[in-house]
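Note that one protein chain of the assembly has been removed; the remaining protein chains are unaltered in position.
So, chain A:
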Amino acid sequence: MKLAVLTDLHANREALEAVLEHARAQEVQRYALLGDFVGYGAEPGWVLDTARELVAQGAIALLGNHDEAALKGAPQNMRADAREAIAWTQRQLSPAQFDFLRSLPLTQREGAILFVHANAVAPGEWGYVRSRSDAVASLQAGGCQYLFCGHMHDPRLYYLSGTAKCGDFVPSDGVPIPVPAHRQWLAVPGSVGQPRDGNPAAAYAILDLAAQELVFHRVPYDHERAADKIREAGLPAWFADRLSDGR
């Protein structure tokens, strides 16, 4: 079975549409959405409704820090423009969309796979996995073969051997990577709605558990249209600009 893992969608409809179309062409049977449905982008409602439909068809969906902020109000340590975007987002959402956000868990486990938005050590505190040692801590806390994390916007793959040696790797677009189950793997698919590694194409990953293969994909989408919508909504222009250069 092919499982597509999407994360950090950030209210970017054009990016999500492109990724879902790409995933269908790869014959993906199931989806996991690791959170941050809202924030930065101009179409939080559409993105949440699409996520809700996927969940109705069996998809996994988790709560991200931006989603939590939309529910509870932005925390004091959030950057000023992100807080502004949260306040704007709160004005756009319907009660049903808030209900959906409230229903989302922080983590979900399925067999050998654990899904979290940020990290497996303290999922609700939103700390980043920035290094090999962060990855080892999460893999040990998670106690799983495959751990998928969002929150970091740059795609990366960490791997841990039986002798506790950890390596990391920046994946290439579309190249299947063997991920045998005798190692532990922590995969960061990268962001669908706001890539920041200099490549504006939307990022996501597909795990084929039977073949024990993981593929990271980059999908080009109409980021100019997504940026126009951000400007039209009166959100900070910087959110629009960064989509076109993927920063």
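Keep in mind that, in the parts below, contacts are C-beta pairs under 8 Å (C-beta built on N, C-alpha and C of every residue); 3 or more make two chains touch, one makes a residue touch a chain; residues count from 1.
The working rule: contacts and distances are computed from a predicted model.
One chain of the assembly is not displayed; among "Serine/threonine protein kinase", "Mg-protoporphyrin IX chelatase", "N,N'-diacetylchitobiose transport system permease protein" or "ATP synthase subunit a", its UniProt protein name is "Serine/threonine protein kinase". Screening A:Met1, A:Ala181 or A:Ala237 against the full complex identifies A:Ala181 as the residue touching the chain left out. Among A:Ser94, A:Ser133 or A:Ser172, the one in contact with the hidden chain is A:Ser172.
Of the options A:Tyr159, A:Tyr204 or A:Tyr221, the residue whose C-beta touches the omitted chain is A:Tyr159. Chain A residues in contact with the hidden partner, per the touch definition given at the top, are 157, 159, 161-163, 165-169, 171-172, 175, 177-178, 180-182.
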